[in-house]
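One structure is given below, encoded as structure tokens.
As you look at this complex, bear in mind that one protein chain is not there, while each of the others sits in place.
Here is chain A:
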Amino acid sequence: MTIGTGAVLMAIGAGIAVGCSAIGSGIGVGIVGSAASGVISERSEKFGMALVFTAIPQTQAIYGLLIAILILQAGGFLGGTAADIPTPAGLVAVAAGLAVGLAGFSAIGQGIAASSGVANTAEKPEMFGKGVVFSAVCETQAIYGLLIAVLMLALTGILSSDFSVEMPVAIGLVGAGLAVGLAGFSAIGQGITCSSGIAATARNPGAIGRSLVFAAMSETFAIFGLLVAILILFGLGLFSG
């Protein structure tokens, strides 16, 4: 059996998807996990609460895994033999991997916010809901990455194992993947704002609305990335079927 370039690229796409998002999640979980350890060293009864916050930045890795599995399934990898895949189709998988994988670094911002959530909730249990919401704000970038990755795979037909996508379209999609993926790093700034927002809300519960507005401002840059990615998809004629 000969493995073609397309299959190799598809495997790389799956690897980027799960690998990059797992790095992001790992760092994010590490940040919140260290805060959680500090909290439970003093107050072991807070373990359940700390565990919820620690679980929040894991989602990015799950999104990456999802895209990786969808790519592998479409490429026939899960059946034991990779299909004969044209190079452009493989490149689309790389683009999807970049979109969800790079956007997975948003978990770092989420970890920063969640660590503040753990610390503040340990002192004020009523902060739990607000801390979780602030932490969830930073996941939007990952969701945009996942969305674009799914759209790429669905609109090019790869999700249903139709590999007829053309090379210029596939190269263009790499640009879309980079746009939304790299814009996902804006979540790190957002995480810093959310972390301060949690602290501000713990001091003054009335500050939640304005703090969320500040936090949402960093998201503007992720929206730029998403918008550019959608425009690329549109410009490549994918929305017109």
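One rule holds in what follows: contacts are C-beta pairs under 8 Å (C-beta built on N, C-alpha and C of every residue); 3 or more make two chains touch, one makes a residue touch a chain; residues count from 1.
FYI, contacts and distances are computed from a predicted model.
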Among "Nitrogenase iron-molybdenum cofactor biosynthesis protein NifE", "Adenylylsulfate reductase", "CRISPR-associated Cas5h family protein" or "A-type ATP synthase subunit I", UniProt-listed name of the chain not shown: "A-type ATP synthase subunit I"
Candidates A:147, A:170 or A:188 - the one touching the absent chain: A:147
Identified contact with the non-displayed chain, of A:133, A:158, A:187 or A:232: A:133
Contact set of chain A toward the excluded chain (per top definition): 52, 55-56, 58-59, 62-63, 65-66, 69-70, 73, 78, 129-130, 132-133, 135-137, 139-140, 143-144, 146-147, 150-151, 154-155, 159-160, 205-206, 208-209, 212-213, 216-217, 219-220, 222-224, 226-227, 234
